[in-house]
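Every protein chain but one is kept in place in this view of the complex.
Letters A, B and C mark the chains as written, and numbering starts fresh at 1 in each.
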């Protein structure tokens, strides 16, 4: 698994979709999620190089996100990637199983920091089912597992629409947060799309 | 000549046309001429009573305008009416000739205070030709003279459209003041419309 | 029209009620419509009175207090106050040493202050009017109404106020206000129009890609409508117009980057950075400054830049303590 290619592709997808993410955040937040994540991932992509070990790639991306993103998504995405990188350790090759453990660590990091449960209408609603689906399909290999994770992330993000937010800015809207997709869940889909594309082409 | 009826009618006409006057003032001024004159003439109409001598009516209206209107039009209209009232003196009856002298005094008062010449795109452009036309027709009686004055005021006001302003707020616009009617000239038409209507019905 | 108001006809009065409740240091007379320092009149002190249409807050009511104005008379929104008001303010602050009227050069203001001065003279109060006409956007000429009074009004009120506070004589207080006016120039730019409550709709229409250069402070359109520009270009247009009229090279200047009401402070600071760079590049040094909303045009977006060429004496008077709702330092 080429984590460098994954991160670069994630940065590209975020850049291409930044406006949509910001629009989602305008509806139930403060209208900056796209520009936040784009700023962070641009910096991350610049900080990375292809010759870093896979774990180090994710750790560097995570640290850069924390340093450059701001907002809620900076610490959350940053922690997710740092934890994932840490889980990979110094390994020079990453297989389906190792990546599964890394994704699980990422989810735990996000929940530890943000205290969100599934159903709170946050990125956790895409991340948690994606990780579970990945683990369930890990036996079929990296590409299949990543594909399953993407499907689950997409369904999870879609399922945030009818929810009332209990965490993040959207929670201030109370019942008015219903009917809109959570921007962080939407960007999490991009993380798994990048993963699926990278895994498929490797 | 019933100066009380004249002033009351002027107040009514201003009230009915206040929005149009303000719109004219928005184009080349600061968008308050209608509300200014309406505020002033409301107060003036309230301060007046039908049993005052004709000259006193105009003086009271003028003083009230000065006290309540503000802006450029307050002192200018106020002075015009005060001077006109002064010219009428204590007379209990006002004929065509006396009113002519009063109107001339009003014009002089406005020009003394505001230093505007004909062609500067101000109320003077309606007032001056109206006074001249009145004087020319005074021999035909009050109603005819007032009618002639109204015609001249209307033409004078219309003729301000192509002019570039040299006095008042419109002058700040330079060449951009061209193509709009001067609001003070437009309200001066109402003064003469009120006069013509009052003279016709007396 | 969306405004935080009750009745359209009462906006000025309601604001004065708020000033009265908020500032125990001020005496607000709702009947006469004047805002007066609570310690006025002070025997032997030259009185300093200003006024004009409302909608330029904190000008003028927010500049009443120690070291600045003794009284202000707010007219209706964008409408000069009436002579009765100005007379009431003048008598309220007259301590026997005369009263200076700071008058912005608008026909209405000039005429109403002139009538008030005549009435005051009848009551044996000596009045010296000082007319502020600093706006370079307007071509000056004796055949016209002349230039408008805008941002330099704040400079004149602060500096003349300091001199009056320290016991300056009538001629000197008026003289220093005139000196400030002569050494000051302003130029304003609007990104949006504003809405006079009584009119109910914006004074002018500006397209999404247009701005007005050379606006006044009464919601009146400017001298030229141009395409949207960057802050650096806008600051360049303003300072170039000022510099052309009053060369700045070699001067120590007081600069005000003034918001017209609806532009965030963040943007005004950005414009100030551009102004500082421009002036440094043209040989002028900023030694004093104001960045913020001081002479507004209701909720208009945009800014006005004012520059005063300082002298050591003017700097000293600028630095003197002032304590008003809108400007305060040194106490």
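The rule is simple: a contact is a pair of C-beta atoms (placed from the backbone, for glycine too) under 8 Å apart; a residue touches a chain by one contact, two chains touch by 3 or more.
Only a predicted model underlies this, so the values are computations on that prediction, with no experimental measurement involved.
*Asks:* Touched by the hidden chain, which of the shown chains?
*Replies:* A, C
*Asks:* Specify the residue from the set C:191, C:213, C:241 or C:254 that touches the hidden chain.
*Replies:* The missing chain is touched by C:191.
*Asks:* Among C:167, C:247 or C:330, which one is in touch with the chain left out?
*Replies:* Spelled out, the listed residue whose C-beta touches the missing chain is C:330.
*Asks:* Can you name the residues of chain A that touch the chain not displayed here?
*Replies:* 22, 26-32, 35-36, 39, 66-76, 113-114, 166-169, 171-174, 176
*Asks:* Tell me which stretches of chain C touch the chain missing from the display.
*Replies:* Counting over the whole complex, chain C touches the hidden chain at residues 2-6, 11-12, 14-22, 54-55, 57-58, 62, 77, 191-192, 208, 211, 228, 230-232, 234, 261-274, 276, 286, 289, 291, 293, 296, 298-299, 301-303, 325, 328-331.
Following the convention adopted for this analysis, only the chains that are shown with their structure count from here on.
*Asks:* What topology does the chain contact graph adopt: line, ring, star, complete, or other?
*Replies:* If you draw each chain as a dot and join those that touch, the picture is no line, ring, star or complete graph.
*Asks:* In whole angstrom, how far does the Cα centroid of chain A sit from the Cα centroid of chain B?
*Replies:* About 74 Å separates the centre of chain A from that of chain B.
*Asks:* Quick check: how many Å separate the C-alpha centres of chain A and chain C?
*Replies:* 54
*Asks:* Express in whole angstrom the distance between the two chain centres, defined as the mean CA positions of chain B and chain C.
*Replies:* Spacing between the chain centres: roughly 32 Å.
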